[in-house]
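All protein chains but one are shown at their positions in the complex.
Chains: A, B and C, in written order; residue numbering restarts at 1 for each.
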Amino acid sequence: MTATLLLILAILWPLVLMLRSPLRLMMEQEALWRPGPRPKLLDAWWASAPLPALALALWPGETTLLLEGWLLGGVWQLDEARRPWLLFSTLLWGLAGVYARGYLIAEQQAGEAGDGETFRRLTGLALLWPLTLAGNLLLLLAEDIPSFYLGFAVMTFAAYGLVVHADNRDAHLGGRAYLIMALFGEALILGGLLWAAGSAETLTLTGLRESIVDAEQGAWMAAILWLGFGVKAGVVGLHVWLPLAHPVAPTPASAVLSGVMIKAGLVGWLSVLPLGDPAAGLEPLGRLVVVLGLVGALGAALFGITQRHPKAVLAYSSVSQMGMLTALVGIGLTDPALWPALSVAVVLFAAHHGMTKGALFLGIGISEHPPRLPAWLLWPLLVLPALSLAGALASGLASKWAFKGVLYEGGHGALVIWLSLAAVGTTLLMARALWRQWRERGHHAIPLLGTMPLAWLFAIVAATSLPLWLPVAGGVVDSPWPPPDELPGLLWPVGAGLALAGLGFYGLADITRRRRVVWRLMPGDLWWPYASLARHLGAGLKAFGDGLETRGSRLRAWLVAQEKGAMAWIDGLTRYERRFRQLAVPLMIGVAVLLLLGFWLE
Amino acid sequence: MPPLDDVLLVTLPVLLAAFVLLDRHLVRACSLFVLFALAVALTWWKLGFLWLAMLETLLGAALTGGFLFHALGVGLAGRAPTARLAHARDPVPLIWRRGLVHLLPVLALLGMLAAALGSLPASDGSLAARWSGLVLIGLGLWAFALHTHLLRRLLAFNITGTGIFLLLMSLVGKTAPAAGQGLVITGLVVALLGTALGALLVRRLGALVPSREPASASDGQAS
Amino acid sequence: MSQAWLPLITLATSLLVAPLILLLPERAWRARAALNLSAALLKLLLVGLMVVGLYQGREFAFGFTVVPGVEFLLRVDALGMMFAGLSSLLWLATTVYAIGYLEDSPNRKRFFAFFSLCVASTIGISLAGNLFTFLLFYELLTLSTYPLVVHRGHPAGLAAGTVYLRYTLSGGLVLLLGVVGLHALVGDVTFGEREMLRDLDPSYHPLLIGLFLVMLLGLGVKAALVPLHGWLPRAMVAPAPVSALLHAVAVVKAGAFGIVRLVYDVYGIQLTFELGLLTVLTVLSVFTILYGSIRALAQQELKPRLAYSTISQVSYIVLGISLFGPFGTIAGLAHLMHQGLMKVTLFYCAGNYAEELGIHRIDELDGAGRRMPLTSLAFTVGALGMIGLPPVAGFISKWYLGLGAVQAGMPWVIGVLVASSLLNAAYFLPILHRLWFRAGPAHGKGQWPEERCLGRFETSGWLLWPSLATALFSLLAGLLAGLPFSPLDLATLVATEEYLP
Partner (left out) sequence: MIERLGLVTTQLPTTGSSVMALLVVVLPLLLGVLGAACRPKRGWPAVLASLLALLPLLTLTPLVVSQGTQAWVLELDGLTLHWRANGLTLLLLLLTQLLVLASAAYAPAYLRVAVQAQGRGPAWLWPLMGLLAASLSLIWLAADLLTLYIGLELMGLSAVGLMLLPGREDALAAGMRYLLLALIGSLAFLLGLALLLGAWGRLDLAGLAEAVEAGPVLWVAMALLSAGLLLKAAAFPLHAWLAPVHGSAWTPVSALHAALVIKASFFIALQLWLVFAPQAAVAAWVVGGMGAAAVVWGGLLAWRADKLKDVVAWSTVSQLGYLLIGFPLLIGTAPAVASIAWDGVWLQLLAHSLAKAAMFLAVGNLMLATGESRVSGLAGASRRFPLALLSFGIAAISLVGLPPSAGFTAKWLLLHAALAAGQWPWLLVLAVGTLLSAAYVFRVFRYSFVEDVELEDYRPVPLRMDLIALILALASLLLGLAATWPLALLEIAGGGP
């Protein structure tokens, strides 16, 4: 009962908090217009949005809520499969929220003081942050397809407001890239969902997975859905929004974007693809997915190290990491028997990546506004999650061990090599990111006990200790740490990466001198060809539309001319009237003759 | 060889009608029309329709004539006729081609009538009346189409009407005299009323448009 | 006895209001407003009564013979009730809106009289029990909307009125020919007596196909199917409440509703399917959907863009019914209501922008969300619904359309839906972006074209509340689609009746 209440509250609470600000604004009618002081938007209440969901994630026991009148009949569910996702997501959301209160303190103060422009932007953030959260929670908790899709769409579109928060040119570019790609994804998802759900006439995700297994064209449905969610998950080719949107978003928003929201794509895959079902027959798709995942993992790493903005580097790292996860999902498709074991590793990996990437993003803000900590303490703390992500320590090591073991057992040795290569890339990326952070570090110290550093510190702790508390498949992982004799096999990529990084660092000056162009590779890589293609397409479409328009107007003009002619002709008919008048009697006789003929012919 | 009086009865109204319709002098034409009506009355009498003869004399000759003269502005008091009307020449000259063209519908009508009458054998006594009726119809219609002067068209209408009456009575003969006479009397009254109305109109038109010929005033629209 | 009269009274509530309004003097706007509103409320109540009665399985019918063999018949069925409910609901909203919109403008008496007449025709269309009665009100609708379209009396309006008449009267005529033809073939067809045509000898089938196409041609004019849509964008010059009504309930919907009646209640879906006519409808509607969207993309002004969007959206209804199977039916019928709610919201908002700020072009909308947040919110809800995003009602329609497409064995239609959604997004999202995320006059950049401060809120309350109410309804129709008496529920009821004899 309590769990059910919590379930409802988990979704409702952020919405209530979202509505609070405008209601307050409306109460104080002129608040928007007057120049004077204004209410505080990002208060403690605001940050409390994910708390009920967190409580739900920690509440023992499974629960299901049936909502008859909701959409087409809602089924919200918390089961063991959803719990880890919910837990780490809400945790990160909560931390990011707390962090944001500190991060945006300057804007907050400006807004309160009466800077209308800033206040407006902040209002947007204050409204859309809980909304995005609500969407995210709904998509995690929903078992019925409409609610799932609703959550997904709400999260996607509300996050647009977070991306363009800065309201400058870059932000709008990032926002546009985000939105267009998201729309593309939404469309594919909708199409796939409709197709798959329609063939089995089901409303639940479970039914959907079965439907894909049963349906004749299940592979196509799965492919469409995979692509659709792939936009969110940053599959190579569809990832272009990530490096554009992440750097421009406020840091806490970047953290949730990269830590939680792109995981929604993964959640989508896990929810709709019949992973682990031997009857699915999706092996060809699986192989493709593996290949694409690896291409993404390696390619993003290579491209990422050319970036200057630390957030862009981290974004490419996300693409790379998601590529690895994609490859794992692909294995789940090609080798269904392996999935039950692999799924644990995937969840662990995803959670690890989410928390760690979150901590890294939060760390960027910290390096820009360092708290009053000695540098020897601050920078190792910043390096710690990076190393963890590279797989050298803590949760990174544990998750790497988890999937490596499974893969070896399943006979996918080659894949492990490739993934290790990707880990080398990750190490390089981490080094690059930290290097850029170091170069762009700030000097104005902020108090240590502010919300921002505390949230960051807590995030680091949570991220590194993840395997200890994350409930996977009914309980915490038994033995998360690899035995010591496995360590070399797990750690060599980090070593190699560090070595390469060192080489690169020394060779850097040389390379910079000779090949300046390398550093001009724009973030967003494929976005630019896409954009120009889209521009051409758009221009073509517009030309087509305009063509229709001009064709239509030409036709109209022709018709009008014709009409004028016809009117003139009709006006001219009156002259015959005179003849009729003059010839009335002969005409009468003519009529009589005609009638006579008619009678005669009878 | 038909008897002389029959021939006379046929030819007299026809000749008079032709004069009425073709005379260029309107007062003379109207006077001739009175004569024509009297001749027709004679025919009625000859055919044995006394009532019709009386009515024809009264309505056709006296009253219609009176109205015609009224239209011309010629009164009993001997006022001089309105010069404009009395001596008016038709503005449209009589051209042969025009005349021939207007003959075509008349011929068509006569052809139709001939086709119908072919199956209705005429008794001896009525044959003359039938012929004169047919000729009068043709003449009247032709003149009606030909002329544009309103008064002349009224004359033409009257002559056509008379032709139809003659034809009617010749057809009816002795079979249904009452019905036939009823029709003819109605027709006579209507013709009189029509002529009266037309005559009054001609007068009014003439009074309204003193500067213009009433005939040409109605030229464009009338007909 | 009272049951037979209930449809008649419902019809009379708006039919009799028209002469009453004409009798009131022009100045008496309070009395007129009171009359209008009370009639609208009364009608809503009566329709509610009928809906409840319908659920309880009661029969409402009223009829008399017009000429031998032809009957005037008012009858309540689920399909009609959907439409009646929609129109009475939106009548109330639009009446409120129109009172505010036309404040201090001339000829209000005439406007409201014809407005009532227009609603009466819509109710008549929904209650019509056979094709003859349907045709009667269908034509009456044409007549009563003409004075509304040319209401302003300026040359553009008059020209638009002429175009409107050319299209609709020709359409009505063609429909008349078709109906008479059907009548000559089988006599009076009461809606729902599907067996009359089904039992005809197969040798009549070519004739039936011909008649169907003729009637489709007639109905397609009002439903704005593509080659026949030309009047709709032109009619945009009408005042905002008129556009709203034209697009949401009255004219366009009448055409679509007619097609629904034709397919389900005259021919019967089975026969239509067997004659291969559903394919015709599918192709036609798919073409219209895409064409309308592409044309909408090229429009630079708000109302024409909405107009082309209507062309596209109304075809969803036709698409829905052309998909053989209960899901397609549900989709088409539910969209009949959903589109009405959403589109009326959009038009109200467009009217609000025009009235309050003098905005007609899309590029003038920058930052309007700050100046008029509630209106913009309503617009956003409507636009998202049009794109088909949950939880707005449009999503429900799209969902069932997809299901219907699969059920009918035409999964390619899903591709069309997706493409159309993308196009919809392409022409609606830029507007939303301008509203909310661009700096404009509200932020001290430039000036509104013609700003007036109409009321205590962001604009006059008469204009604001209807917009918000319809936006809320379109949200709730999606969010709570599973509840009884929701549009979806009614549509499901109709579909069950259709497919489970």
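Observations, loosely collected:
Everything below uses one rule, namely that a residue touches a chain if its C-beta (ideal position, glycine included) is under 8 Å from a C-beta of that chain, and two chains touch if they have at least 3 such contacts.
Here the structure is a predicted model, which means the values were calculated and not measured.
Within the full complex, the chain left out of the display is in contact with A, B, C.
Remark: the omitted chain is touched by one listed residue; of B:L16, B:L47, B:V106 or B:I164 this is B:I164.
Of the listed residues B:V27, B:L58 or B:L183, the one in contact with the hidden chain in the full complex is B:L183. On the side of chain A, touch with the chain left out of the figure occurs at residues 567, 570-571, 573-574, 577, 580-581, 584-585, 587-602.
Contact between chain C and the unshown chain involves residues 22, 64-68, 70, 72, 106-107, 109-110, 132, 135-137, 139-140, 142-143, 146-147, 150, 152-154, 157-158, 161-162, 165, 169-170, 172-174, 176-177, 180-181, 183-184. The omitted chain makes contact with chain B at the following residues, 112-113, 115-120, 137, 144, 150, 153-154, 157, 160-161, 164, 167-168, 171-173, 175-180, 182-183, 186-187, 189-191, 193-194, 197-198, 201-202, 204-205, 208-209, 217-218, 221-223.
What we mean here is this: only the chains that are shown with their structure count from here on.
The central chain here, found by comparing per-chain C-alpha centres with the mean of all protein C-alpha atoms, is C. Taking the mean of C-alpha positions as each chain's centre, the chain lying farthest from the centre of chain B is A.
Chain centres here are Cα means. That of chain A falls 36 Å from that of chain C. If each chain is reduced to the centroid of its CA atoms, chain A and chain B end up 104 Å from each other.
Residues of chain C touching chain A in their complex: 291, 294-295, 297-298, 327, 370, 373, 384, 388-391, 395-396, 398-399, 401-407, 411, 414-415, 417-419, 421-422, 425, 429, 436-437, 439, 443, 478-483, 486, 488. Listed in rising order, the residues of chain A touching chain C in the complex are 22, 32, 67-74, 116-117, 120, 124, 146, 149-150, 153-154, 157, 161, 164, 167, 172, 175, 179, 183-184, 186-188, 190-191, 193-195, 197-199, 201, 217, 541-542, 544-546, 548-549. Interface residues of chain A facing chain B in the complex, by the touch rule stated above, are 581-582, 584-586, 589-590, 592-593, 596.
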